[in-house]
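The complex is shown incomplete by one protein chain, all other protein chains being positioned as in the whole.
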Amino acid sequence: MNRTLITTTVATFGLMASAAYAETEITWWHGMGGHLGDVVNQIAEGFNESQSDYTITPVFKGSYEETLTGAIAAFRAGEQPNIVQVFDAGAATVIGAQGATIPVQDLLEQNGADFDIEDYIAGVRYFYADSDGKMIGMPFNSSSPVLYYNEDALAKAGVDAPATYEDFEDIAPALKEAGYIPMVQTHLPWEFVENFHSRHNLPFATNNNGYDGADGTQILINSPEMAMHFTKVKEWLDAGLFGFFGTSWDDNKAHFLDQSAAMYIGSSGDFGGLTAMDLPFKWASTYLPYWSEITPEGYQTFIGGASLFAMAGHPEEENAATAAFFEYLTSPEVQYMWHRETGYVPITTAAYEMAKEDGHYDRFPAAETGIKQLMLQSGENTAGYRMGFYVQIRDVENRELSKFLNGETSVEDALSTIEAEGNELLGRFSQTTTN
Amino acid sequence: MKRAGFDNRWLPMLLLIPQLSIICLFFYWPAWQALRSSFYLEDPFGLGETFVGLKNYTRLWDSSQYMKNAWFTVWFATLVTFFSLAIALLLAVKADTVLRGARTYRTLLMWVYAVAPPVAGFIALIVFNQRWGPLTEFFAQFGWQMKIRLDYFDTAFAMIVASVWKQVPVNFIFFLSGLQSIPRSVREAALIDNRSGLSRFWTVTFPLLAPTGFFLLIINITYSLFDTFGMIDTILRNNPGDQPVTLVYQVYLDGFRGQDIGGSSAQSVVLMVLVLALTIFQFRLVERRIHYT
Partner (left out) sequence: MAELSQTPLPPEQARAASLERRAARPRPFRWGEAVNHIVLIAGALFMIAPLLMLVQMSTVPDAEIMRTGPSFAIGDRLGPNLDKALFGSMSYSGETTGINMFRNSMILGLGFAIGKIIIAMMAAYAIVYFRLRFATLAFWLIFTTLLLPLEVRIVPSYEITQKLGLLNTWTGLIVPLIASATATFFFRQFFLSVPEELVEAARIDGAGPVRFFLDILVPLSRTMIAAMFIIMFVYGWNQYLWPTMVSTEEGKFTLVQGIKQITQGLEGGHIPEFGRSNLLAILAVLPPVLVVIFLQRWFVKGLTESDK
């Protein structure tokens, strides 16, 4: 009987002890497939092993769109995850919904973490912030558009990589002579529209690029600069100095890979895949070109990719867990690991410094281009943009610009159509956020 | 139609409850939500909304893009239906007349039915790849440079081929079974009266296959309208650009991807009405056939 008593007592104490140490569990919904998903899992494991108060479980919820819709449906049903990954074009929907998320800055400060926005690289600071500069979403997988070039091809033509589009016009004929399509690009809206505005510090939308609110925001795409740029692109296309192969990223990039194109505009994150493919030629990257006639020096670019949002409606302990995770995520070691494994830019200067000290950029010079570009000079219009229904607006941009490049419409009609349909969509969006 | 039956009052209701309750919960409630949403512009999180009346509907009428997609949907459905039926019929007739290897051919021709739509789309992307796709190279021999996802027509062509590829097996089985159930006496009479295979086909076989054919017609139209969703999604990979889009896919783009609840609900209501008309048409037609045979 004594033994029973002892066993029971020990068991009870054991139960009480484990109850006291019950870990707070949080969930993270993301849309990272393939290798990226593996690194996400690595980060989660690292966090879980680094402490014993919290456990995070990442769940792959499909594409970016499926993840967002899943999170929204879950929110309506009261089953939302703690952290959700939201892509750039969907950010306006999430931020515009008052009360759906807790701003990351608030979350961190409320839970006693130091938060200084200056710790973050200039170009990433304000994209997911509000008009007062408070960070609402935490940039997670960010990239910047850069120009990759085939060094062998350029050497063969006897030219250097261009810094401006004027430079490009100078060197393109030689490249064509040498048997290449001088340049292709992979994403018309991101590279030739959104980041065009940032690189030249041109306003992209009214209301401070949309940050001041959705009410009355209009898109400013129908500008002389845009018309000039696209007219030039079409001229290059017709003269064989530029190649356009549809709206698919891969279809265009493929021409660089098989050496029919000498340069391509892509993402700073591409270099990982390029390295892995062991290409039979030397390549390097440089900044996205700009027109020196519009601005003498180029500005920083917007970031692309996705960010993490903390969803509202969770108890205090879970919010504390979320804050702890964000702290872990933004630590230099983790940022450096993420940057190294995936090619996305590290979001803090500390991580960047760590990578430099580790000699990462000696091994992979192309990895640094994106970060350095995000640290170029900033202007009033380089923080980012916030437009609702931007996914649909991007579709309109893709559609009209494709038609224009295919010769089915004029540049004036294309830009006016984008403007008209874009503004109609923005007007509709502002009505959805009215309470 | 007075049929013999049973007189219980409660049993039938009991039997119907599972199906009806599932339908009420998972069809009528969501359908009602969609109808209601179509008159509002709402924030997807459910935190705010504005009543806009018929605006979500009228803008469709004004949108040239919507009309273009509607036209494409009609063309797409027509072409996929026509070719899936025609090719399947041809293969079924051949398989019916061939004595040796009928069973092998049947097996080989049937399995594609089970391929998941995203996989079918993936295969289309490989086969029609701009630079190294086997079919792209094949057509290049004839001077046709296929550029899918750049050229509207080329992409439409690829979508139609992939859809037909997936649908032929089902039609094939129906047609073959229909052919093989034609009584022997009829076949023999046909042999006597018509020396040419072609005339035999048109005067005897085709009319006997008509019931099956009509039924398949409607099934194929439904397939091309709704079930090609996964395949189109994979081919366009969320970047439609200036490429062909069916009306159902547009609903997905605006609702699921663009979070425009009001706009996509209005589109789905319009689709509902159209398919309702189609369903009534199907119902009437098939009902008549049942009485015929």
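Letters are used for the chains, namely A and B, taken in the order the chains are written, and counting of residues starts over at 1 for each.
The definition used in the following text is that a residue touches a chain if its C-beta (ideal position, glycine included) is under 8 Å from a C-beta of that chain, and two chains touch if they have at least 3 such contacts.
Keep in mind the model is a prediction, meaning the values are calculated, not measured.
Put simply, the hidden chain is in touch with A, B once you look at the whole complex. Against the chain not shown here, chain A presents residues 27, 31-38, 40-41, 44-45, 57-63, 66, 69-70, 72-74, 76-79, 81, 249-250, 254, 257-258, 266-267, 269-274, 276-278, 342-343.
In the full complex, chain B makes contact with the omitted chain through residues 3-8, 11-13, 15-16, 18-20, 22-23, 25-27, 29-31, 33-34, 87, 90-91, 94-95, 97-98, 101, 105-119, 122-123, 126-127, 129, 131-134, 165, 168-169, 173-174, 176-178, 180-181, 188-189, 191-192, 197, 211-212, 215, 222, 226, 229-230, 237, 248, 251-252, 255-256, 261, 264, 268, 271-272, 275-276, 279, 283, 286, 289-290, 293.
In the analysis below, only the chains that are shown with their structure count from here on.
Taking the mean of the C-alpha atoms as each chain's centre, chain A and chain B sit 37 Å apart.
Note for the complex: chain A touches chain B at residues 63, 65-66, 68-69, 72, 75-76, 90, 93, 96-100, 244-249, 251, 254-255, 258, 389, 391-392, 395, 398-400, 402-403, 406, 424, 428, 431-435.
Touching chain A in their complex are the following residues of chain B: 41-50, 52, 59, 65, 130-131, 147-151, 237-243, 253-254, 256-263.
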